[in-house]
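Pasting in a structure now, in structure tokens, and then I'll have a few things to ask.
With one protein chain withheld, the remaining protein chains of the complex are depicted in position.
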Amino acid sequence: MANRILYNIAFAPPEDRVQEYQEFLENVKRADTEVKVVALERTSLGLNFRYYLALVLPDILHIIKKAEQEGYDAAIIGCFNDPGLQVAKEMANIVVTAPAEASLHIAATLGQKFSIIVGEADSIPPVMENVISYGLKDKLASFRSIGLRASELRKDEEETAHRIRQAAREALEQDLAEVIILGCTVLYGFSREIQKNLGVPVIDPVVAAFKYAELLIELKKRFHWWHSERVGFEHPPKDRILT
Amino acid sequence: MANRILYNIAFAPPEDRVQEYQEFLENVKRADTEVKVVALERTSLGLNFRYYLALVLPDILHIIKKAEQEGYDAAIIGCFNDPGLQVAKEMANIVVTAPAEASLHIAATLGQKFSIIVGEADSIPPVMENVISYGLKDKLASFRSIGLRASELRKDEEETAHRIRQAAREALEQDLAEVIILGCTVLYGFSREIQKNLGVPVIDPVVAAFKYAELLIELKKRFHWWHSERVGFEHPPKDRILT
Amino acid sequence: MANRILYNIAFAPPEDRVQEYQEFLENVKRADTEVKVVALERTSLGLNFRYYLALVLPDILHIIKKAEQEGYDAAIIGCFNDPGLQVAKEMANIVVTAPAEASLHIAATLGQKFSIIVGEADSIPPVMENVISYGLKDKLASFRSIGLRASELRKDEEETAHRIRQAAREALEQDLAEVIILGCTVLYGFSREIQKNLGVPVIDPVVAAFKYAELLIELKKRFHWWHSERVGFEHPPKDRILT
Amino acid sequence: MANRILYNIAFAPPEDRVQEYQEFLENVKRADTEVKVVALERTSLGLNFRYYLALVLPDILHIIKKAEQEGYDAAIIGCFNDPGLQVAKEMANIVVTAPAEASLHIAATLGQKFSIIVGEADSIPPVMENVISYGLKDKLASFRSIGLRASELRKDEEETAHRIRQAAREALEQDLAEVIILGCTVLYGFSREIQKNLGVPVIDPVVAAFKYAELLIELKKRFHWWHSERVGFEHPPKDRILT
Amino acid sequence: MANRILYNIAFAPPEDRVQEYQEFLENVKRADTEVKVVALERTSLGLNFRYYLALVLPDILHIIKKAEQEGYDAAIIGCFNDPGLQVAKEMANIVVTAPAEASLHIAATLGQKFSIIVGEADSIPPVMENVISYGLKDKLASFRSIGLRASELRKDEEETAHRIRQAAREALEQDLAEVIILGCTVLYGFSREIQKNLGVPVIDPVVAAFKYAELLIELKKRFHWWHSERVGFEHPPKDRILT
Partner (left out) sequence: MANRILYNIAFAPPEDRVQEYQEFLENVKRADTEVKVVALERTSLGLNFRYYLALVLPDILHIIKKAEQEGYDAAIIGCFNDPGLQVAKEMANIVVTAPAEASLHIAATLGQKFSIIVGEADSIPPVMENVISYGLKDKLASFRSIGLRASELRKDEEETAHRIRQAAREALEQDLAEVIILGCTVLYGFSREIQKNLGVPVIDPVVAAFKYAELLIELKKRFHWWHSERVGFEHPPKDRILT
């Protein structure tokens, strides 16, 4: 039976973007996986602001809970800040993963140090919190910013790619990075050309999240390995439920 | 003019508890401070579960925003997990503080190492995340659990005090702690007797938060020092606002 | 076309063991993967001693180089010390992974803290070196030893399982681990029963390495992501080759 | 009854400086606080050299002991190196605090990362030792030096302010600091204008120490919280006293 | 020409102790070294209290300065807290070393982890500060206390040796230490027997300091390597001298 993955764009993207993600992921998935892309109805691009995240977090969780009820095997929280990933693992009974989690673990396997290319410097603190929380801060060579807001990243794709190459080269030469991570899901699809140019792995966070989800589904279905329900991820007991 | 502080019990406590907090804080405040205690209307005791927190976080923020509009100088988020403290600092224009933040800084000043007494072991991970986030993990001697849920802490106060003394003594002798922090706001009022017994500072997190709020108000009013609005606490710009 | 993976038992196991591994992995692999198990011809069980490792390391590398020439897509270095993994990544043109690398990344995804169950305490330092090298020391709750040499682990399997359960329970309760890793490849196959008993993920390092190899092959074939050849993994240039 | 605080300029300042400090602090104190400024009789400006500190340390301690006998509630050791703070806490029975301790805790509350502006680079190591000792190294964005000795800082105040603004801007933009600390007590009074210019909190270390002292006095008088007398701050027992 | 080393017992020992140290060190020194032991005239045994140290520090420095004038090549500060070592390096023009510095570097060479056996638990914080300051905290397996004051360590030497063996065995087995350091200079001479019994290196801090001093003298005389006079150890310039 096919594995079913829901990719939730965890913000409200420009029109047509949902369809573009859908097509992109059709080319990323394994043959026996089904993918469906959905988006939030409210919030601007990007969740760097904790306040926006606080407001849409119940929506994100609701989508995951609904995916679980509809029989999905996994839900991906599609934003590089991995918004709500820990809480989703706590309350969901399906696999949940997110772009930074997946990208960081893959990058840490492919090289000794990775650098993360972000749009703007103000994205760094929340991502850094996750790097620390995932236990991988010793593998981080650097952050490098390209000075573009999330909403500007796809306006002039040549310019965006140019800036990424430049930032990545600085990361490779000055910070001794061995792997580059594109630190924003809006940059899906950029890695292939840049990778050819640089000669090092350039991780596409949307692809990484998707392949990681497929791995985790397989581990769950065949070996019953999945998010621990103890201590940090203990599921809320029924007698403490909100009314 | 009096300083006005709102203490928000960040969960739904048993009846009468709001009034008890109010009376407790009347005896804690400076003469020129006014205090008002409010509580959340929904959620069980304790916010160890991220899921509950995600659901009530908008309520917590709403209360702070309203306090701001009503002219309060500071709002205290009354739970030792400091739920939503970072996001509140990001969006509020008044002072915001919380019990763990205040207790940790005060304890780090009064001794070289502190131990935190918690109700149950599953409270440790979220508090530990804050200890790390506040940059004070090198001052932590240990966590010690007394094996009681938040809802049980005030059922048999003798028993609770007994367990705290025992856990604190182990922290002092085995972990070389010099200061004890009571790691749950439900324990307000317990510190005085225990402190006499142990001979070391025993920090009451509700008192700590309150005195810290008074300090921060004074620093803001007189020296214009308050939560930075840059990078990690940058306020959401209007053109990115949710609709 | 099928993916071909070579599993190299990186020591000389008792007779029949190669066949047992082969059968075990036939049940672990994806349908479109082919697996072949080989073993070293010399060395006793276990590579805790650096001296043994130094002596057999050229053999391990030779097997990988040969696998590359025979068209394998990946080679697994089958010992929880991951002997020679970094050097193999440096010189090989196929995917190389190993049990600890794979187990640690998977465990770090499934829980906030993991504990590693080892046979003897003297296995801890070399594994700890890898935990640090992989950048995951902040996710380690503890090591727990069961007091059995690698060569004794399958003599009385009931006793071994009993000791693992006991050590794992201590890790869960005292060290607040959320995931258990079996820290020796000789323990392949033990995880399923123990996991049922404990109610948390118990990672089988042989399975973990195999599924991780499949993931890495897919990432390499479809997205050209693989071991960076820069800085730490730079391939030896021809003009510096040994003669 | 008024709280009485002794501010000890922990070096021998130019003439008139004592009076200037006195006037400055009259504008900083709470209404119900009395302040008295004294200075050391020997030592040049600055205690960066450990040797000078070793020679004047008994003087510093003597002043504190005398303040205690004269009924002061707190003594402030007025140098950003916090010279002798730990030993003073160990032997004094009144509150003791110092500029770096106070500034660092306040700054860590107001932002996620702070930078410290120092006169000369050779001030960095002793301050860094304190940052580590206070457990706050993870909150440090950077040190920035303005290339002026302590004795030069008030010669051309325009130039000094200009260099601080420049160094602070680099800290904000390149090091992602959110709060600026002026890392020398000689810079008292500079923060207000610079803060207006930069739009982030700029901590005046003399003010910080004073307000922190007031807080600690209140915590001691009303809640009996003060420097732990255990382990690291254990008071010397009588039977081990020097003769 | 002989190398001359002054060993300064950095406290006031019981009568006859100076002569015993002298004889002990005659058997430790190289043939071409001359040794002289002196003691402080005031202070009780042990410098755990910072207050005592502050009072006697000028005496310690004075002895070193005098040794320099008398043509000694090195001075050893004979207390495991290494009191005043950093300041002595800053102001002296001869080699200065101390027991903990020497013991820690030697132990870190002889094994991957060392444990330090101390008399009382309250000795741990100041020694820990030095372990951190010397950059070797990652090599520390543990502290173990034997529950005896410095003044009691030589009262019943059998009992002391017994407790050390017991504490050391716990360090070896539970903390995985590979080397044992005797963390008090009063324990000079105990290591030989204990070492035979335990089968691991047991570092005598007095011997370690002495041999390290001989090494540093040779490095200084022959290769002009000695305490850097930059940044952290910059010598006080004449124009800033106290008057």
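The letters A, B, C, D and E name the chains in turn, as written, and every chain counts its residues from 1.
Please note the rule applied: contacts are C-beta pairs under 8 Å (C-beta built on N, C-alpha and C of every residue); 3 or more make two chains touch, one makes a residue touch a chain.
Every value quoted in this text rests on a predicted model; they were computed, and no experiment measured them.
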{"item": "Neighbouring shown chains of the undisplayed chain, as defined at the top", "value": "A, C, D, E"}
{"item": "Omitted-chain contact residue, chosen from C:I5, C:L25 or C:L61", "value": "C:L61"}
{"item": "Absent-chain contact - pick from A:N3, A:Q86 or A:Q112", "value": "A:Q112"}
{"item": "Selected from E:I5, E:A88, E:V118 or E:L176 as touching the chain missing from the view", "value": "E:L176"}
{"item": "Selected residue (touches chain absent from view) among E:R4, E:R50 or E:K113", "value": "E:K113"}
{"item": "Residues of chain E (touch criterion as defined above) contacting the omitted chain", "value": "28, 30, 97, 101, 105-106, 108-113, 132, 134-139, 172, 176-179, 191-192, 195, 199-204, 207, 211-212, 215-216, 218-219, 222-233"}
{"item": "For chain C, residues in touch with the removed chain", "value": "42-46, 49-58, 61, 84, 86-87, 90-91, 121-122, 124-126, 129, 132-133, 231-232, 234, 236, 240-243"}
{"item": "Footprint left on chain A by the chain that the document does not show", "value": "112, 176"}
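Basically, only the chains that are shown with their structure count from here on.
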{"item": "Length of the line joining the C-alpha centres of chain A and chain C, rounded to whole Å", "value": "27"}
{"item": "For chain C paired with chain D, centre-to-centre distance based on mean C-alpha positions, whole Å", "value": "53"}
{"item": "Chain B and chain E: spacing of chain centres that average the CA atoms, whole Å", "value": "44"}
{"item": "Residue numbers of chain E (touch at least two other chains)", "value": "121, 124-125"}
{"item": "Chain pairs that touch, as defined at the top of this document", "value": "A-B, A-C, A-D, B-C, B-D, B-E, C-E, D-E"}
